[in-house]
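The complex appears here minus one protein chain, its other protein chains still in place.
Chain IDs A and B follow the sequence of writing; residue 1 opens each chain.
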Amino acid sequence: MSERLQVKKTYKLFIGGAFVRSESGRYDKSGDFNVPRGSRKDVRDAVAAARKALPGWAGRTAYNRGQILYRFAEALESRAADIGAERADVEASIDVLVHYAGWTDKFQPVLGGINPVAAPFLSFSVPEPTGVVGIVAPDAPPLLGLIAELAPALAAGNTVVAVLSDDAPLPGLDLGEVMGIADVPGGVVNLLSGRRAELAPVLAGHHALNALVNASGELAAEIDKLAAESVTRVRHTDASKDYATATADPLSRLEALTELKTAWHPVGA
Amino acid sequence: MATQEQRTSIVWDYAPAPESPDHVRLRDSYGLFIDGEFEDPVDGTRVPSINPATEDVVAEVAFAGAQDVRRAVEAARAAHPAWAALSGLERGKYLFRVARLIQERARELAVVESMDGGKPIRESRDVDVPLAAAHFFHYAGWTDKLSYGMGGREVEPVGVAAQIVPWNFPLLMAAWKLAPALACGNTAVLKPAETTPVTALLLAEIIQEAELPPGVVQIIPGDGAAGSTLVREPDIDKVAFTGSTAVGKDIQAALAGREIPLTLELGGKSANIVFEDAALDQAVEGIVNGIFFNQGHVCCAGSRLLIQESVADTVVSKLWNRMGRLRLGDPLDKNTDVGAINSREQLERIESLVASGEEEGAVRRSVACELPDRGFWFAPTLFTDVAPAHRIAAEEIFGPVVSVLTFRTQAEAIEKANSTPYGLAAGIWTDKGSKAFEVAAALQAGVVWQNTYNHFDPSAAFGGYKESGFGREGGMAGLRPYLRVAS
Partner (left out) sequence: MDRVGVEERAATLGKRSIKTTAKQQGIRLAVSMVDLTTLEGSDTPGKVRHLCAKAVCPAPTMPEIPSVAAVCVYPSLVGVAKEALDGTGVRAASVSTAFPSGQASLDVKLRDTEDAVAAGADEIDMVISREAFLAGDDARVMEEVVRVKDVCGDAHLKVIIETAELGSYDHVRHASMLAMEAGADFIKTSTGKAATGATPGVVLVMLEAIRDYVDRTGRVVGMKAAGGVSHSKAALHMLVLVKETLGDEWLTNERFRIGASSLLNDLLMQYQKTETGHYARPEDFSKE
């Protein structure tokens, strides 16, 4: 009696809502699997996809974004067993998504508001999404480390290009599949596996990127220098190791990825 | 369907488009929802809840007696410590479940809401039910962020909340009450209105399905006496009431000396102000929406229409023409715009006030609708030549009746709009932003709609000035009534 042969998974990059191979055709090994080794052109394509998806994502109501993030949590909960990460990592990630699903329509009154200017004007300040956000994910924890930065970026209305951990890319790549069932529109989140030292600088130097969050603990100076070429906003942060650290000071994570717009209008006919 | 003058024959009309109630699953009889179960009333009764469009029975429900009210409060008290001790995230997850279940059962809830209350299915489907789900969703997200919503203060729940809701938006008002209360870590006893208990009881089923711990929510329909008993219960920590100003004053008096936080959301006689530089066709839509939405059974209804004299004739003419296109009839027909009046009692109140309008000399026009034989109905009505002193200009009618007054200057409009003991809402129609903001600043109303009317959102605070009540529901401000600053 022969054992049933399993159909093995092929891991691919997740760009523009589709699963694609690296345009370079290169690969690295991760355990028993071959994993695409992303290239600078994949970064270019991912940023283009994120830029294209931005008006649609930022243009949705805050309520709608919250519902999608909550559904993302639902989807991750239902696929928890399939994600190649530890149970505690997955559960903390789900809870982080739930937490940020609740922020989408609340950070505005907290970060923005009415300015009581000393002249007959109605002046108000509104936090708006900064645009396309790059994330350099840490090695550990492989799922939470990514989601802790992804969730606030999305909650604030941004689209994302993430460079996954060299050592542990599989949970991140699995996330693409989860997003497919979560109503996250194509292009809103783009996931690239490959070598951080190769991809992160390309991302940081890409002029069409608005902000970058580096949670990897590496390459800080190099990223800063490249970002300066186009005044890209940079935030370096430690990898979140559990739910508590991932949701400590959520306002700073959100604020770092928004731009404050102030408007004035006369009062008086 | 209606046209007020048969000046043309109908070329094409809409066939009946009934929303089927077949998929709705209702019990024949509902007990009181106490401590996680539907229970027989101890000293209450069972009464039929009727459909005001047909006078048929929708379901039988239990009404709470005094002992039932006591039991409900006791269950809420017992459940409080564990509920308050949960992490914000976990409490939030329960409320997210409730929101999702409301969405899943949306169609059924909408149909039952229309059957029990009389409002058109288009409204219950497109406004009441989605907003109820959104309200739970919004407050689910506050549970683990409370101090951010309270200016950085450390906070704790007040305890057991006693909540009384009206018959005009039964499910939505239940959501407006329960969602913030629970999110802040309180437990609740909710008393739905006498004539519209059924969707609240379906919400109780949803709460069971969401596996909220027993005792966190009690839902006990009853009459005015049950509400009166509830607010006099010794072991409550908070009262929230939406309903008439008269009853609100009673409750405020009943709580004298008890130092119990109170929120009141009461009646209104809101002014809808149309300036000569308004986009007139859109203003007419806003006027119609402001007073005929939900048959005018809306606390913030734009029941006083203030039109700048230079455009008054044009606006009234367009408005009357537009009113002729309102379709009054079966609430379950998807093309119905104006449904049934909620009860015989309410219909008599409307008729009485309308009669007074005619007696006092205002000019009445009512759309020539074919009113069904059974049920309670009132045709959309317009009064012109109304003076501010007329009863129809001063008293809340709570029906599909709009009274038109004119003004000459902006200052006069503001003065007229503010000349009322009420202060719930107002509408301003003008193409000039600076005028809209200036007038908004001058109006004594808790909600000001500019170039729109009757828009609601869980993130936008709602509540009145003066005798329209105090306290706010919605947004960060909606947390305040349910929290105490930690000592």
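Going forward, contacts are C-beta pairs under 8 Å (C-beta built on N, C-alpha and C of every residue); 3 or more make two chains touch, one makes a residue touch a chain.
On a predicted model such as this, the values are computed, not experimentally measured, just so you know.
Within the whole complex, touches from the chain that is not shown fall on B. Checked against the hidden chain, the listed residues B:P221, B:G267, B:G286 or B:G302 yield one contact partner: B:G286. The missing chain, though absent from the display, is touched by one residue of B:Q103, B:S434 or B:T452; that residue is B:T452. In the complete assembly, the contact with the undisplayed chain comes from B:R325, out of B:R25, B:R325 or B:R374. From the options B:R107, B:R232, B:K334 or B:R365, the residue with contact to the chain not on display is B:K334.
Residues of chain B in contact with the chain left out of this view: 3, 8-17, 122, 126, 279, 281-282, 285-286, 325, 334-335, 431, 451-452.
Note that only the chains that are shown with their structure count from here on.
The part of chain A that touches chain B in the complex is made up of residues 62-63, 66-67, 70, 95, 98-99, 101-106, 109-110, 122, 243, 247, 250-251, 265-269. By the touch rule above, chain B contacts chain A in their complex via residues 89, 92-93, 96, 100, 134, 137-138, 140-145, 148-149, 410, 430, 432-435, 437-439, 441, 458-459, 475-476.
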